[in-house]
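All protein chains of the complex are present and in place, except for one that has been dropped.
Each chain carries a letter (A and B) given by its place in the written order, and its residues are counted from 1.
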Amino acid sequence: MPVPMIEAADVVKSFTVRTRSGGPRRTRTSVRAVDGVSFTVEPGEFVGYLGPNGAGKSTTIKMLTGILTASAGTLRVCGLDPSRRRTSLARRIGVVFGQRTTLWWDLPLRDSLALVRRLYRVEAAAHRARLAELTALLELEPFLDTPVRQLSLGQRMRGDLAAALLHDPELLVLDEPTIGLDVVSKATVRDFLARVNAERGTTVLLTTHDLGDIERLCRRVMIIDRGRLAYDGGLDALRRTVDADRLLVVELARPGPPVIVDGIEAERVEGPRQWLRLPRAVNAAAVIAALARDHEVRDIALREAGIDEVLAGLYRGDHAYWRSGRPVAP
Amino acid sequence: MGVLPWVWWYGFRRHTAYPLGSLTESLTNTMFGFMRAYVLLALWDVRPSLGGYDAADAVTFCFITQALIGPVQVFGGMELTERIRNGDVAIDLHRPVGLQGWWLADDLGRAAGSLLLRAGPPLLAGALVFPFRAPAPANLAAFAVAGVLAVTVGFGLRYLVALAMFWLHDDRGLNAVTLVMSLFFSGMILPLVVFPGRLGDVARALPWAAQIQVPADVFLGRHTGAGLLGALAFQAMWAALLLGAGALLTRAARRRLVVHGG
Partner (left out) sequence: MYGVLAWAWIRAAAQYPVSMVLLALATALVTGLDVAAILLLFAHAPRIAGFTAPEVLFLYGTSALAFGISDIVLGTTERLGYHVRQGTLDTMLVRPVSPLVQIATEEFSPRRFGKLVPAVLVLAYALTRVDVAWTAGRAAMVPVMVAAGTAIFGGLWVLTGAVQFVLVDSHGASKSVTYGGGFLTQYPMTMFARDFVRGVTFVVPLAFVNWQPALYVLDRPDPLGLPEAARFASPAVAALVCGAGALAWRAGLRHYRSTGS
């Protein structure tokens, strides 16, 4: 039985926050940023980690990578306890922070990577080979000798990715890597990550707000909200399980007033085109049949709720599962 | 003229935003004041009237100069340098207000904030523990003028160094040299009255003396009447010269920016 890459059991992280309660006295309250989170990640998986701002994503990442020590529960990464075996663990994982670079500002990229090599004690031959490989994959050649502070965001992110993978880690943790990148750069980064996961079997844990990242890369998604894990499973299952509406777009032969089918009224009309929102419970086929029977229909399209709508609904707390606070069965 | 008072105020606000940091800095200033005072007292013990100062003068000199470290910023540095380095200065140059005028107003605001937050503790501590020469009200008024002139001279020097960033790749060497000149010739290391013979004459004529030595002497009441006017004029002369050089250099920098792009 292979050892799981990440094992979290009832992990809790609480902070004491001093709040001004109006008067001169400050009360101390204990806030649980992470409140009993449990999950397992097997080697080779590509997991997305989502949640609204302040939900506890960054805190979880910090605990996984050894930056923060957990208040309670057990956490094992690569079989090691991150709070006690920080340096041993650091050797086996790579971390990329989207908002901050891990490289040194004033040094050329090449020198930064040389320093990284020293920090991780990578042998000269292995380093050369790996650097060549990453340079080719990430197209670093044009700016290897540019100081990091002069790099564009996209270039810097590629540099950070190279730095994180230079020592061939088993696990790659990324905290919002595509934030602020242009479309082309995002595509490059995504393709690269997919490749790293597929070809080298590197386990990837990706925190992101970018739904494109999730759709393109993640087979499995964990959603955290207010410190608790609200969902842990596949992307498709998420769509299916959650009460997401579908959108029926129908193009009639002639423009006309909003149609009403089975009690559902079109919510938007633009010329001959009309949009109907179908709740999950409604049988779409029946609606389409009724529409075709009563109106002259030129074209019809049924759109599943986009992942952004699903998540937006979840974040807003629109759904029964979410409100219960219990993890949703996939 | 209209926007400059606001620039001053903004500079003042920015530098009073972290009072805790300033307070801890002034603790170190006070500590160094004590140590320098002891050293000078030991010297004055064997040479009681050196340079026309008595022991109390020497000690007061220590503490007033320590208090001036913040406002006059003898250790150099200016935010402008970083803005030139990363190109943000292009924004500054597009304003209808001149670059030097803008930054002078900002620096005076900074100096005011620094005076408020950092000058108090060293002076207070020195006055309580050591024989201290407190200034007469007339001297204080003159000192205020000398102080503003000192900050302006300091600004002039630092502005020129900052502008050098347009031409230099790395300013650390220049910073180190100007730091040496600044500390040594301003009177921070030892009062210029201690400098023997020719060295002392030269030192007292340089702009750095206008930064620290002159205002300190005004505080001590060593300049009166015509002498006082002479001292202030000396500061004003250097301020004018440095600002003039600054204006010329700004023009050259602007040309360079246009030629070399962003």
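Note that a contact is a pair of C-beta atoms (placed from the backbone, for glycine too) under 8 Å apart; a residue touches a chain by one contact, two chains touch by 3 or more.
Values in this document were obtained by computation on a predicted structure and should not be read as measured data.
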| item | value |
| --- | --- |
| Hidden-chain contact residue, picked from the options A:I6, A:V95 or A:L165 | A:V95 |
| From B:A138, B:V180 or B:L229, residue that would touch the chain that is not displayed | B:V180 |
| Options A:V12, A:I67 or A:V269, residue touching the unrepresented chain | A:I67 |
| In subunit A, positions touching the absent partner | 15-16, 59, 62, 65-69, 71, 83, 86-88, 90-91, 93, 95, 97, 100-102, 106-108, 111, 114-115, 118-121 |
| Contact footprint on subunit B, counting only the chain that is left out | 18, 20-28, 30-32, 34-35, 38-39, 41-43, 45-47, 50, 170, 172-173, 176-177, 179-180, 183-184, 189-190, 194-196 |
